[in-house]
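Handing you a structure now.
All protein chains of the complex are present and in place, except for one that has been dropped.
A and B are the chain letters, set down in written order, and residue numbers restart from 1 in every chain.
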Amino acid sequence: MSLPMPVPTTARQPLWYKDAVIYQLHVKTFADSNGDGIGDFRGLSSKLNYLADLGVTCLWLLPMYPSPFRDDGYDIADYYSIHPSYGTLDDFREFLEAAHTRRLQVVTELVLNHTSDQHTWFKEARMSRNNPRRDWYVWSDTDDKYRGVRIIFIDTERSNWAWAPESKAYYWHRFFSHQPDLNYDNPAVREEMWNVMRFWLGLGVDGFRVDAVPYLIEREGTSCENLPETHDVVKFLRANLAEHFPDRMLLADANQPPELVRPYFSEGDEFHMAFHFPLMTRMFMAVRLEDRKPLVEVIERTPEIPETCQWGIFLRNHDELTLEMVSDVERAYMIDEYARDPASRIYLGIRRRLAPLLDGDRRRIELMNGLLMSMPGSPIIYYGDEIGMGDNIYLGDRNGVRTPMQWNGGWNAGFSTADPERLAQPQISNHQFCYQARKGESQTRADHSLLNWMRRLISVRQSTAVFSRGTTTFLMPANHRVLAYLRSLGREQVLCVYNLSNSAQAVELDLQSLAGAVPIEMFGRSLFPRIGELPYMLTLEPYAFFWFRLRRL
Amino acid sequence: MVSVASDSLLSDELLHHLMAVGHVDVLVGVPTLNNASTIRSVVKAVHQSFARYFPRDRTVLINSDGGSDDGTPNMVRQHGSTDDTDTVTVSHSLRTVHRISTPYHGVPGKGNALRQIMTAAELTQARAVAILNADVTGITAEGIAALVRPVRDQQYDYVAPVYQRHPLDGPLVTQLIRPLMRAAYGWQVREPVAPEFGCSSRFITHCLEQDVWDTELGRVGIDLWVTGEALARGFRSCQAGLTPHPPGPPRASFGELFEQVVRSSFDCLERHAPYWLERNGSEPMAVVSPPPPTPVEPPTVAGSRLTEAFARDIENLRSVLEYILSAETLSTLERVASRQGAHLRFPDELWVSTVYEFLLAYRSGVMRRDHVVQALAPLYLGRTGSFLRQYSGAPEEVVEEALESLCRDFERSKPDLIERWNKSLR
Partner (left out) sequence: MAQMIANAIRQAGTNFVDSLAVFLPRMVTTLAIIIVGWLIAMLLRTLVRGLLGWLRINVAAERFGVAALLRTADLPPADALIGATVFWLVWIGFLISGIDVLGFESLQGLLESFWAFVPRLLLAVIILIIGLVVANFAWRATLLAAVNARVPSPRLLSGAVRWLILILAGAMALEQIAVARSVVLTAFAIAFGALSLAVAIAFGIGGGGIAKRILEHQFPEQQRSSADEISHL
């Protein structure tokens, strides 16, 4: 196979991902250029200015490969091309070029763990027991191997084994039964995956979000998650990457507690980044409880990671708000508080977007985004959340949070010129969150819109490296409704203070060690009284927060 | 800093703490005075209860200390969280658990400690409050939850504990306070004089408005008063199992204890006379969560030791008793007393009229009130000794039935008490 011509890229800064603000989007639902109701790369290219203006520095695209779309593209039928609905490889190349000229990095999906059952590899493998591809998947004559391994999609799957009648055997799948797991004990599979990576990296892709990492390898008597052999696979891919494309990035999707994610950073020789799932849950929990405890706890439980590594932190993404990794008590609380409507529950989580989760309350949306932008890690914004888009929990699976982007008040909210019933997903029609109420381009013009507020927030965050690279020290004022921490990097110090509650709060911060510094509020550049020996008294409106740059003046 | 709150109930320091605590759902109050040997286990149980049973609730533990010199307040403040002993995923408070230890001001005594805790509960708008006894180690997380839950979840205003204990245990309760309170207030409360209870913010607001706090009753008999007040003012009350019954080491001699408890109960009855004079019979009080059945040992004291001196006491006290008791009761008493030692049988009816006549004498002031109560002590010992001996070794159900029958005798004689109460001096 011949490698395609690489796209010329802007020079990537080393460790660029550590300072990134990532924007996660789905080509299918972002912008449609040809009026077929399905978003495509040409459409996406036309909206790059919007994204650059927002201030994000990196785009993360959901799977764009040929696929039967039984899991929204995570069931890949061909790793080497673009789904025809989204355009051609050339369209992709043009998009990549346009993005790079706007200093936007592009991260795509790498679905390692499984393929679609429509992939030719699997089609061949299942035909007979002695097919050369047979070994690319995990087979068994019985369905009682690896007993006790948990089932992830408990709502739809009864077993991790599925029957292949053609060759009379069971194949292993951790996700849906139409997603057979690849066999990474087979070196040929590893080599092939590296080829896939090389193909896209060669085109100019800046990194991969690697899907379902913990499940690559199976061993009897284990949970088949986070096995040492899995780390060997990752190390193999990283070593190749380091050799051929040293400035690219690997982002691990491992929904695990931070102490179990930590090994995926290893000594800086596996992943560059990994999602911090519990932090996301705890942010929602803290705001609902009006108590900083869950947040402080999770950060304090989070282990140190190597210098070249970074956490990927987010409020919402294309999946459900996962509650897999929390205690029963916490899960029950989150369900009761955020998913009163049973229709909003799926698997062990909640299928909702940010704005509806927070009842469309602008103060809480701002507070949560403020938290996201100041916590240690690179923040990830899910498309539409910057304008407070709504969801439709009745669309099945998690499609409710994957509805088309709302651009303006026009036809199909400016997403597509197709007939509305042809759209990849129906638009949100709930009057609180519909496109007449929440739309990107008109928010550009309104000074006080959420979109403009988000732009300011991102630009303030990006004005200093202290948020992306600094250390985090919690202050523990007696008032537990107030979360306060100090981010420091060298001489640069930023004090963040949040009122997590729905009532005005007074707080006394012990800032003796910072005596003499002058706090400057970062949004309005207002001066605050100089810090002295006495406790520093602040009052905060409901859900209000302050970011202070501390200056020695 | 100049304290402007020097004579108010809450110190500046406590106010400062409460500002940080804010509103709470569950407040547990622990009055202490030199409880270094037991306080750790109490604090631990409180934390376990918060973690296991109220993980979502805003909680606070307030220790009101009467000036301990054994470091009790520090033990409360420094007690490690129990999270490290419990698996995080099994039981874990979602919220910050506040723990405050503060001295109370004014006259030493449980009343002022309770008053401070109740004031704090009012300020923090606590939905449910449990008051615990710091003298014992037996208190469990389940017991605390049992006191809190009926208030928190079922809109009860007052929760009295029920101990899992042998019916021969606690004779001052079973022979005197329980039947007396039951007959008077018309509610079948098993432990009217327990130092633990649960209550609602509504009840607390009511209590704080009463003028009991600066009285002797408020100082030494607040437990009893709280029970009486809840019953007399029609607060929705129930009982909940507290296990196991924690037998605390006696802090006072029998004499002091007897005087405090009996005086308090008589004072209560006097305060609440307008209520109970109108009431007849008695209703059972719901037991929301009975104590888990654990086998209990009967007390080991032989009743005969208590009755040894009975006849002599009656003889010696005759000149005092004749002011208190009616001629008929006194002569019956003397006849009973003349049957010595092992043969002493103090009949229920005689005990009922004795208690009622003492109550009437206490009220009408035939002599100093403490003398009235002191004169009752030997009679109580005689009655208790007689009862213990009669029923030692009997099955628990038999003893329970005997106690129940005594209660009914108290109820049966109540009309007579009411008549004499209304006719007597004043």
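FYI, contacts are C-beta pairs under 8 Å (C-beta built on N, C-alpha and C of every residue); 3 or more make two chains touch, one makes a residue touch a chain.
Computed from a prediction, not measured in an experiment: that's the story for all the values here.
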Considering all chains of the complex, which shown ones does the missing chain contact? B
Sole contact to the chain not displayed, among B:V28, B:M118, B:V193 or B:C268: B:V193
Selected residue (touches chain absent from view) among B:S41, B:Q164 or B:Q374: B:Q374
Based on the whole complex, identify which of B:P108, B:G255, B:P292 or B:P347 touches the chain you can't see. B:G255
Positions on chain B where the hidden chain makes contact: 169-173, 193, 247-248, 250, 253-255, 257-258, 261, 299, 301, 305-306, 308-309, 313, 316-317, 319-320, 323, 364-368, 371, 374-375, 377-378, 381, 384, 425
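The rule is short, and it goes like this: only the chains that are shown with their structure count from here on.
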Within the complex, chain B is touched by chain A residues 285, 289, 291-294, 327-330, 333, 477-481, 501, 506
Can you name the residues of chain B that touch chain A in the complex? 16-17, 19-20, 22, 55-56, 58, 88-96, 98
